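Encoded as structure tokens, the structure appears first; notes follow it.
One protein chain is absent from this view; the other protein chains keep their places.
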Amino acid sequence: MIEQYNLLEVEKLSLGFGGGNGLLRSQPAMILRDVSFTIGQGEIIGLVGESGSGKSTIGKAVLKLLKAQEGRIRFDGVDISDLSEHDMRPLRREMQIVFQDPYSSLDPRQTVRGILSDALDIHRLHTGTAREPRLVELLDMVGLRREFLDRYPHEFSGGQRQRIGIARAMSVEPRLIVADEPVSALDVSIQAQVINLIARLRDQTGVSVLFISHDLSVVRFISDRIIVLYLGKIMEVGPADLVHHAPLHPYSKALVSAEPRLDQKSSRIRLTGDIPSPLKPPSGCVFRTRCPFALPACAEGVPELREVAPGRSKACIRDDIDMETAA
Amino acid sequence: MTITSASANPSSAFRFPLPRIHPRLRLPLAIVAIVLVAPFAVPPLLGIDPNAMSVLERFAGPSLAHPLGLDEFGRDRLARVLIGAQASLRVAVISALISCTIGSLIGLFGAYFRGLAGFLSTKTADVVLCFPPILLALLVVTLMGPGTTTLIWVLSIIYFPAFARIVYLEASRVSQLDYVVAAKALGARPRRVMFRTMLPNISGPIIVQLSLTAAAAIVTESGLSYLGLGVVPPDPSWGQMIRGARAYMERDPLGIIIPCVAISLTIYSVNLLTDRLRDVLDPKGLSGGIPILSPRRPKVQAAPQSATLEADTVLRIDHLDVATNTNGTPIKLIEDVNLRVRRGRCTALVGESGSGKSLTASSVMGLLPRGVNVTAGDIMLRSHNGETIQVTTLSGEDLEAIRGRDAAMIFQEPMTALNPVYRVGDQLIEAAKIHRSVSSAQAREEGIEFLKRVGVNDPVRRFDSFPHMLSGGLRQRVMIAMALSMQPGLLLADEPTTALDVTVQAEIIDLLIALKNSAGAPGILFISHDLGVVAQLADEIAVMYAGRVVEQGPAATVLGNARHPYTRALLQSMPAAHEELHASRSDTLPSIGGTPPLPHERPAGCAFRDRCPHAVSVCAEVRPDLTSVDGPDHLAACHLTRGSAV
């Protein structure tokens, strides 16, 4: 059951890059447009989208590692949108990040002990004699042996490095973790281990997770709710199983049916063409250039994200598409 | 930690990283140390005044009292050359350190804070770099007058921009890396991020630049002194000694040669250290990273019995072994692989990273990385005129003839597989123009036709585009068009959809399925880690683990009735296979514990046994062979499949 208390509330977040400097000012590329969502206490939200959808940007913007141009971010009821870097510092302990690439996410010049101690030092946690037991506890939490403390990152496999990255994030006892494609760089046989670990940590510590991935089947398993993102806009939000089994938005349906599965050949929506550049997004609905159901009206207004069933929303003007027979 | 456990665990020896000196650095470091210390240590031992003149003995040759003889004023040359070194080294080392400190700070701050700080730090460097170094030095000398202090300032100004630029670039690169972002996300203050996280990770290039600068400073100092604008007489310096000796060059060549040799040896030793440092810090430049091209492969003696391929087969691999021999001991990367690809059918090779699946494809093309070789087995390929070719016996030139025409290949990264400086169309028809000598106009027409066939919209415009103008999906279509352009009998596809988005991946898979069903379709060897993708394309599947095929057979059988525990585990660990499970109900996904063994750590017996839930004692002793299970086409390499099912 989803908790009622909203730990994170994101409201109409917009973010763009570039725009050039000096003489040659150009149109900024809008990566996110009017993105609103919430994450409940202890909830895992899956954020799915393809390259260019802005899913990683959302993760960094929520942590204020990127500055959003517009919109509000409230963490635990406190508006953090306009906090300076200095004022954010104590809050950083509450919200952490896990990265995709297990090779660049750990400082190659530090041992595991150094990496984890750094995190604790910054917030002056578990100092003195309390340090060693805490380090061991952290490794234990992610399923690594205590002998690993004095090894360097290059001595570990990708899956083990990812566990160290998770231990670093958990070391400061955060209440929110942004997991940015945490398993996509791992081999299939290792992926499941890390997914299980994240789910277990949520159960044990009650941490909320923003789980970013391009892989719908992974997100379906781990998330309570799923947000489907396309070209910086939310297309659909809903409970994980429902979005996966009975998507409401044509793009969600296309994503589901593009998923490589052992038992394919059910109804399929095949998209054609490429994701448009964020520099020149289509007018109206951003998905209309690839949408098999697009109408002339889709080019006109930007469709609102509206609730169509309890807990389910979509940003599509059409309610008359029967997804099952459509393909 | 006790001593015994420390010695039992070799990696704990690295616990406190004392500056262990790399073997390749020892000699140059020792030489540089001597060069640095000798000028200060030796003169007191000699006890000779470098400025004491003995006019009667001017130009005296080497003797016991004066090993290098006396100069034009009868001064001891050895003493002078050593004292001269003091001035040169002092100026060089001090100015290198000053410029390093200033430049590094500017670069680091610029890269961390970006914005105005970044702009100013790069532009300051750019402005100073507009002046050729010696000219800048001369400008300052004009205004401040010659002398040692001036020199140190001059050299610091000349050399700090290079540091600022290098540190700025390196720090900018590092600041994008996740571990730096992680430090910021943890709430580390800028000072901590810059000096504790970023600086240690860019220390390599800074040290290289420092030693480069020290050498350059010696050169510039001596040059200015040579012009009479550096160290002022009577203090001896090398440049000045050469200047002084010039007038007596004919009479006394030794006088000029001694300081010349001293300067050159000093710089040579510092340069040697720099070069070695670079090699050690960036091993890529030394040996690795030079794949494929070079040296020409000699012709191998043809195998005695030249087997022929079955009529419907375009590729057969028999008992293939591939090994690398980098450190003297050969390490097998692939062992005893048998595969067959039929015309118009798709054989999939499935495995995780390091399983050897890509190497198998590369050996078919004769494109193995340098140092990796086929050590046993046969690769038989159908040529375009129907003959059977033994690929392993071909020379370099014969391989060129079959590549593209009999076997074509597409790769994982469409972003880097095309050369950015040529239009895609030109790359598409490049090989056809050389192999078939068709006219440019005709090749262009054919190329556009192929683009159309692989579903490229607006093929005429795309033909004239540069690769960076196309999306990943389009580039992969171009790669496929390129591969098909010479109508090969075999298409090797090495993870062709892995780098693509799922919706684009689905399009490419559809394209490959359509290709397979078209008339005159090539046989496809499809390499992938993704069983879901493979399920849609493959007619036959071979699963590789740790360099060996552990299970193979018809696709439906392998996927539907997998017999090897590894294949089963792979299928089970796909989240898509468990739609009934959900994390919120405290379900866990079935997973395989542990990681695949590295090639040099593969255990005896079955390589999967350490991760296998069913392993029994025989698995550790005897390596299971591929034997048929269920039917003659379905093979598995597991002791447990014999007799009873797992």
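Remarks
Lettered A and B in written order, each chain numbered from 1.
Quick note on the criterion: a contact is a pair of C-beta atoms (placed from the backbone, for glycine too) under 8 Å apart; a residue touches a chain by one contact, two chains touch by 3 or more.
By definition in this document, contacts and distances are computed from a predicted model.
Taking the options "Transketolase", "3-oxoacid CoA-transferase subunit A", "Nitrogenase protein alpha chain" or "Binding-protein-dependent transport systems inner membrane component" in turn, only "Binding-protein-dependent transport systems inner membrane component" matches the UniProt protein name of the chain that is not displayed. Touching the chain that is not shown, out of B:190, B:233 or B:253: B:253 (per the contact rule at the top). The residue touching the chain not shown here, chosen from B:127, B:460, B:556 or B:604, is B:127. Between the chain not shown and the residues B:185, B:315, B:365 or B:454, the one that touches is B:365. Considering the whole complex, the residue from B:142, B:518 or B:628 that touches the absent chain is B:142. Within the full complex, the residue among B:308, B:353, B:416 or B:586 touching the omitted chain is B:416.
The chain that is not drawn here is touched, among residues B:402, B:470, B:508 or B:583, by B:402.
Although one chain is not shown, part of chain B still touches it, namely residues 126-127, 130-136, 138-145, 219, 222-223, 226-229, 239, 242, 246, 249-250, 253, 256-257, 260, 263-265, 267-268, 271-272, 275, 285, 287, 289-296, 365, 367, 396-397, 400-405, 408-409, 411, 413, 416-422, 427, 430-431, 434-435, 466, 468, 479, 482-483, 486.
By our rule, only the chains that are shown with their structure count from here on.
Chain centres here are Cα averages; for chain A and chain B they lie 31 Å apart.
The touching residues of chain A, counted against chain B in their complex, run 44, 50-51, 60, 63, 65, 88-93, 95-97, 99-101, 104-109, 111, 118-119, 122-123, 147, 150-152, 155, 157, 159-160, 165, 168, 172, 187-193, 195-196, 199-200, 202-203, 214-218, 220-224, 240-241, 244-245, 254-255, 257-264, 270-275.
Interface residues of chain B, counted against chain A in their complex, comprise 9, 11-12, 14-15, 177-179, 181-189, 192, 196-197, 200-201, 352-353, 457, 471-474, 501-507, 509-510, 529-533, 535-536, 559, 569-571, 573-579, 581-584, 586-593, 595-596.
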